[in-house]
Structure formats: structure tokens, C-alpha cells
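The other protein chains are all here in position, but one chain of the complex has been omitted.
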């Protein structure tokens, strides 16, 4: 039995640990063969693969990114796309099962391929923690850790200059990274997409912290929207020439806070360093367990399912479970953080 | 209402984050007053406390250890011990509720005090992850992360010299830290107290790795026992003069492996660095949530209960839930790791 | 004898280690008393000080920022400024010597005060490594380390997506942080203020790396200027509406590279996290040695001098040595890096 593995969508620390665990256990304990499908669904559609063996995956669990490359190709598009074409490609390459590792888009395509009769299982990946079908996925913990260390650093420089520091973290649609980073760094305000707030509301906290002679720290998701402002403004803000500009929300907030409170403010946009580099120990464990469980799903021919963390256990659920709404930060979790604001 | 907080037993990254969250939310949102009880139950029995306010806990969530000190005193021992004496002390100090943060011993005493009518709630703490009443507690994630980074470092020096590296991590009775560290570092063998193994079994893996021209990495819990050897020998081994010695199991294993396989072997005993220093982001989040929930338990007068993580939520359970058997590594979790041995 | 210590200008990891070493050795071995002057020269001019003792500095060598606060006030400006007024303030506060820790501006003012007869010694501080009078100062090593770790992270995500990653680091006038970060991360091009280059020159390297199927990494100082473009354009670039915008040079370069090469490009601006947080071990050692040597300078009444690193030794030099030209990256050091470009 020959298994093809692909990683699709944005990269995430832990992808290689999934691949490594799957390949090692599959080869040693189930006699499977493996190929890596290059650059996600692009490689699947174009039949671009390479053999994976023990030495391909050696030492990779502690390396960020994906050794297989990734893309945002949709396997139902293009001249070679569609289930029928993919089926032919798989047959030609002798691939009997596909392990698709990715987020909602990846899993939606994987689920459709499975519905169309192809032998596909899924592994959920989302650095933003926005998939509802699993308690957590790998990558999120690493991102929070990196953002936490950055926030710790910002606090000491903020304190020295009595500045308001604004830290923008990932999270276009959901606020999980900001929520956990805000709690971990002791942020005075945390702003997430699920909870629009006005600039006045924000400045009130900032001012009260400053009045206690503390340097305010604001953690904000990239997808946070300022209440009472049209979305484009909120996203773009105004530059020094009073024209809409293209910076992130952190770069918008800092000058607005400074203008309204008179408190010197600086923003830092963490960006891609949140998704690169060595995965945390916890993420390597979770990714490894997902890889092992995905091999079980393959040997059980449980097409259309994906692996999932529930409490402390790895279970198997329909891929469709991951395809409804995003997992947003619920109100009670935001209120937890809010208890410590100011 | 005045709340006394104590930390008891071995220290653990995250203790200060519990204290900080409890004090901040209790003061700001519930009008509570706080005192810190010094050195665990010693301070409770002796009435040794100090006022805790906002500035006492400022910036402490990212600092390891406990700002309150800790000890292993049993509140039922000594001339001032026992529930009746403690009740008098609490009355004298005007303390209306006690938050006891600690492991099994601490919680057992806290539960007994609650049974004896005292207003006590618990917060579970175990760096070893050996408490059954909660999915995880704070400190464990940090310990795994530190051990994982150490293991990563050992691998490169092992590879350079083609040595077998033995990494001894904490875990006197349970193997959780070793299990997760072994998976995260890609250890070739992981040895835990729950699964005694013979030296021959271990050496077989070590040799097979070496034969593939890889430097073997062995991760071992301090409480692992070699099968087929009396316990004292297993614990103490023999020194160069053929007498029992007092080193950890890692220091015992390395020369045994070297003697049997001829492969140069070195051991590293991580020791106390696993429990000190800044908590990981994840541990700060969990500890903060525990602190908030413990204040809820106090305002609800839910004496005799403790906070607990179940899946992604914090719940309240009877403290007695934590007092039965230790949470050992179940067989299926060890088998997961075993799939990747060799 | 009573010593006042001030920190002035941008903060820098290691400031507290200087203060701690000075206070501890001064108190214990020379019977000195200490006050901390708040917020740099602002506190000096306004007479805003607080007593420093052993407990004020306890545990601070590993904490970033400055416990004294900082500002960019010039002691020769304002109604209470000028040497005569400062002399009166010092007399009123009983301060017999001032230790001024800061960069070129700070040391220029300190030197002028010393020339005007005040008892001032200097400690050089520059995170950018732009002071000529010392081999290195504290803070620089930490900044390079943080930027190196960020660059390592960017590489794995760049490799996964085959993107060109642009990392902007500090260095408004000199390229030392970029030079060392570029070497340490194995950047394919490093761009510094001392060496203007054209966008075509940059893209040639980027393209050649991409053609070898590697993801290009570009490290750039914030003060780098694109050759053949007017400075404002170079600094501001054009936004999506073809108007000058205010992003850093990294945010300017990435879209220019993408436009010219067709290679997807992303920028990360590290910003303030480079100057916050725990100092590296090396910076703590250097800062501590500076603090000890500054006390020697004070007890020797060597007013107008500053401490300096020469090779492995700390020496004393005239403060005026630090006030000429900035220490720029010499050509031969840039050529070193250039040997590894592409």
C-alpha cells in the first residue's frame, strides 16, 4: 500500500512532525510505502511527487515549515483538476491513499475528494486555532509562545520609556492567539475580531494604566475591527497625510491612541516569525500523535475522516465536522481575559 | 472578605500566575482582600502572612517559583497544627477563605481541613502531571519544553561523537515528562516508571540505531526501574569500585549501555532546571484561568472543591477526586511512543 | 560620597546590570551611597531622584530596560538647565558624582557638563554598535541574538512557500545589527546604510537564489537607502495607490522585489522586540564590567572619562573619543558578508 502525503495552505510548526511520525510508523509497523506530494494540491493535480523514506524524515520533527512545500491550489480547478483526473493521477502513481494536512480549505477539498470516492484522510492544521472539529491543533502553541516572548520583551522597553506598546499578532478571523498571548503577557487590553470595540473604550484602559504609572501593553489580532468606523478605515486608518494607509491594525491603533491620550505609543507587527521555526515540545507531541492516528485511519480505510484532539485523547471524526463555522473565541473566554484588563 | 493564599510542595512555573490572577480579579471585581500565607502550611499553622495587593503581584505571571515561598509542612502536625488550631489562627488573622495551591499532599491536607469545616478551595499543581482530577496542570508544559530543548542540544553533540546520550528527566512515580520529551525529541527509547524494561531490551534498540549510523538518544524518567534487578541496585547501580552508588538512573544506565554495547555513552541529569524559570505561554494561560476559577469557587463558597481542566474548559470538582491513585501513563500512550522507538 | 546614576536615550538590555554592579560594589567596597536619577537628564535637571540600595538592584541584571526610566531631555535646555543650575541641583541633593549611561547624545552632554566642571563619568550604551570609542557595548549582542532567532524562523516559513523573506532590523545610521544578523542567519543579501545598492542589484541575488530552488532571505537595516532613488522615496516608497507611504524600508523592498522578480515576497519589521527583554549572558558580563569600571573611574575622580572595551579588557578613555563620527561598518567587513551572498 502506497500513501501520498500533502501539506496545503499556510505553513505551521509541526507539519514535519506529522509527516515523520506517519512515515516511520507506516513503514516499520504496517509495511506501507510513502511518497511526498509536492506543494499541496498542486503536486496532487500535476502528479509531482517524491519518495519518502526514513532518511527523508530524519530529524525533521524539530524543524518548522514543511519539507513537502505547500500552495493554495484547489484540486478541483485547472485542466488536470477534478476528482476523475486526480483518481487517474493516483492510479498512475500507484498511490492508494492520500493524507491531506491542512486547514479548512484543504479539508474541504479533501472531503469533497473523499465524497467523490477517493481514498483520503485529513489532519487538521490551523495556527489560528479556528477549526471547530478539534480542541487544538499543532502550531497554535508555538505561535502563542513566540508572541508571549515578544510581549515580554516589549514590556521592559515600554516600562523604560513609559510608552504604550501595541503588539499585533496573527488572527484574521478569530482571536485565539491574541487571547492567549494577552493573558500570558498580562496585557492591559486584548482586542480580537469577535469583539469590536471603540477607540474610546481602548483609550480608557490605556489611560487608567498610565495613570497608575504603568506602561500599557495592548495585544491585538490582525483582524480586530474598531467599532463605529467603516471597515476600510478600520483596516487601513490614516497616514500622516490624512490618507488611508495599508499598515496592519497595530500600526493604525498606536497613532490613534497617542493622538487621543497624548501617551507616546509604538506598534510591533509580529508577522511571519509566529509561524516559522522549531515547534514547541507540546506541538511536536500533538503533531506526532496526529501522524500516528492518521496512519491508523488509513489502515482502517476510514476515508473522509480526520484525526482530532478531544481532551487528552486523539479521536477520528468526519472531515465535514471541520467545515462549518470557524471556531471563534466564545464570550466567556473573552470575559476571562477582560477580568484582568486595565 | 479576606482570602489567604498558600503554595505548598515543590515549586512549579505558573504558581505566581495563579496568585496574580486571583488577587487582581478578586480585588477589582469582588472587593476581596488578600494575604499571602508564607511557606505553605507552615505559614498557615504559624499565622505567618503578609498583605497582597496589586503591586505585590505586578509582573509576576512570567516569573517562575512562588513569591509566597513553600514548604512540605503538614497542617495536622506540630503543637499549633490541626483543624481547631488552624481555625483559631484564621479567625485571629481575619481570613475567611483559604486557596491552597499544591499537589496531592497539599490537596489531601486541604481536603481534610475542608472536611473539618474550614473554608478551603484547591488549585492542583503537579509538574509531573500525575494528578488524575485534571487533564493537565501548569508547570508540566514548561518542564517538557525545557527538557525538549535540552534533548535537541544533546542530539547534535551525540551525532558528532557517535555517542549514546541518556537524558534523565523528572518523574519519580509517573513517566509523563519523559513520554512527551521522548516524543518531542524523537528519542530512540523512552523509559518510564510504569514500564520496567531490562537492560538487554534497551541495548537492543541502542545497538540497532547505532548500526544505522545514528547516535542513540535515550530519555528516562528518574523513577524508571530496570527489570530483573532489585530495586536498590536499579536505583543506585554500582560505582567504579563495584559498590552501590547514589547517582540517578541516567548515571546508572549510561555505563551499563556502554559496557554491554561498547558504544560510548554519556548521561545528563536535567534536575532542577526543569522546574525553575519563566513559565511557557500555555502554562501562564492555564495558571491564570485556574486563579480566576478559584476566586469563583471562593465567592461561591464551594469549600472542598478544586479547579480542574477538562478539554478546553475549567470546571470545579471535589478535591477528593485528586486523592486516589496517581495518574499514570496508560499503556496505549506508551505504545504510541514505542511505535517510534529504534 | 554620594553617586547619582542616570540612563538616557533609547533603552537597551544591560542597563540594569550596569546599575546593579555599580551600586553593589560601590556600597560594599567603597562605602558609597547611591541615588537613581529618574528619566535621564530630566531627573537631573528637575532634581527628581530616589535612593538606590541593595534591594533596589536585586535580581535586575537579567531584566531588560532601565529601572531608572529614560528620556531624551538635554540638560542644557529649559529654565533649570545648564551647568550652573545642574551644579546647584547636585549640591542641593548632596550628589558628589554622576554616572551617565547613554549613547552619543548622552555622552556629548555628559562631556560638556564635565568640561563645565561637573563630576561626571560616562558609560557607553548603543544597541546599534555605532560608538567608536569602544569595541562593543552591551545590548548589541542581545539585539543580534533576537534578530538571528527571528531570521531562523523566517527561513523555514520562506522555504515552505518558496517566498522571498525580507527581515528589517534596527540600525538607522549604521548596519552592524544587519551585518551580524545577516551572517548569522545565512542571509542571501544583507543591506546596510553604509552601502547603498540598487533594486536591480538586490533582485539579481534574489533571483539567482530562487533559481537554485532556495527561498531568498534578505536582511536590511532600517536605514538602508536604495541607490538611484531620492531619499524620501527610498524611505517611504509607494503604497498601493502609488503614493509615498510610511512603512519601513523592509515594507518598501518586499513589494519591489515581488514586482520585479515575480517571486512572492514578505517583510517582517522586528522593531522594538530587538531592544527589550532579558540581556544575553555576554551583554550582562560586559554591562557588569562597565559598572564596576565606572565606579573605579568615580573613586579616581576621573571626570570626563568613560569606560570602554578594548579587546578583552575594560579601559578608561576620554568621553570626547565617543563624540566624533559614528562607527560605521568598514568596507572590509561588508565584503566579508558579501562573500556569502547569493
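Order as written gives the chain letters A, B and C; numbering starts at 1 within each chain.
What we mean here is this: contacts are C-beta pairs under 8 Å (C-beta built on N, C-alpha and C of every residue); 3 or more make two chains touch, one makes a residue touch a chain.
These figures come from a predicted structure and were not determined experimentally.
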Displayed chains in contact with the omitted chain are B, C
Return the single residue from C:1, C:93, C:108 or C:282 that touches the missing chain. C:282
Among C:186, C:228 or C:324, the residue in touch with the chain that has been omitted: C:186
Out of B:101, B:154 or B:306, the sole contact with the unshown chain comes from B:154
Pick out which of B:28, B:83, B:108 or B:269 touches the chain that's been left out of the picture. B:269
For chain C, which residues touch the unseen chain? 20-21, 24-25, 28-29, 58-59, 61-62, 135-136, 141, 144-145, 147-149, 152, 155, 180-181, 183-186, 214, 278, 280-282, 284-285, 288-289, 292, 310-312, 336, 339-340, 342
Missing-chain contacts mapped onto chain B: 7, 10-11, 13, 15, 63-66, 69-71, 146, 149-150, 152-162, 165, 239-241, 243, 245-247, 266-273, 275-277
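Note that in this section only the chains that are shown with their structure count from here on.
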Work out which chains are contact partners of both chain A and chain B. none
So the chain most remote from chain B by C-alpha centre is C
So which chain ends up in the middle if you average the CA atoms? A
Nearest whole angstrom, what separates the Cα centre of chain B from the Cα centre of chain C? 40
Once you find the CA centre of chain A and the CA centre of chain C, what distance in Å lies between them? 34
Residues in chain A with touches to at least two other chains are numbered 149, 152, 155
